[in-house]
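A single protein chain has been omitted from the complex, and every remaining protein chain is retained in its original position.
For chain A:
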Amino acid sequence: MKLEREQLQMVLALFVVAAIAAILLGLTDIVTREPIAAARKEALHRALQQVLPAHTNDPQAEAVDVDGKVIYPARDHGKLAGMAWEVIAPDGYSGSIRILVGVHPDGHVLAIRVTDHKETPGLGDGIVRNQAWVDSFRGRGLDDVRWKVKKDGGDFDQFTGATISPRAVVKAVKGALEFYRAKQTAIVGRLNGNSESVPGSAGGGE
């Protein structure tokens, strides 16, 4: 069967449009790739500053990978002062909540910070805006408090009209501490063993 002239024109037109679009996207990608990476790094840096204690190293450069979690260490003149990694609460009110949890080497929370969420403004977004609530995690270890919101018989406040978001965050932070308790030797060993290791270079364990 021979292609009609008209059909050829259609194919050609769509091909040219798609090709131009592809070139445009490729060029934009070349221009924006580095700024996007820099913006991500800067956003992470700002978040890390808020959950890690004073440190003299570059936590992002010294990150290690333990069981698929990228752990950012904070060292004060070489001594491990704390670490942070991101946990994901899959059960937010609208989608996942990503939380950066700063943990002291002895296993209590230094600070938490929500890095990404889609919770309702004015209700569930108290997990970001309500500083007193965010601070209520500070210094808490796994056995210090009951890791539930008050409505569920725990020690953490929920918000008026919003229980689901704080509940999800409390659960995720508790999960982070449980992860640390289970893997503490592996994590601390990795962090102290080779400070120059690269994320993703190897699985956990000593």
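Here, contacts are C-beta pairs under 8 Å (C-beta built on N, C-alpha and C of every residue); 3 or more make two chains touch, one makes a residue touch a chain; residues count from 1.
Keep in mind that, in the parts below, contacts and distances are computed from a predicted model.
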item	value
Undisplayed chain, where the name is taken from the UniProt record, one of "Methyltransferase type 12", "Ion-translocating oxidoreductase complex subunit E", "ABC3 transporter permease C-terminal domain-containing protein" or "Sarcosine oxidase subunit delta"	"Ion-translocating oxidoreductase complex subunit E"
Which of A:29, A:143 or A:178 contacts the chain that the document leaves out	A:29
Residue touching the undisplayed chain, where the options are A:122, A:139 or A:193	A:122
Listed residues A:18, A:61 or A:182, member touching the removed chain	A:18
Sites on chain A contacted by the missing partner chain, in the whole complex	6, 9-10, 13-14, 17-18, 20-21, 24-25, 28-29, 31-32, 35-36, 39-40, 42-43, 116, 118, 120-123, 161
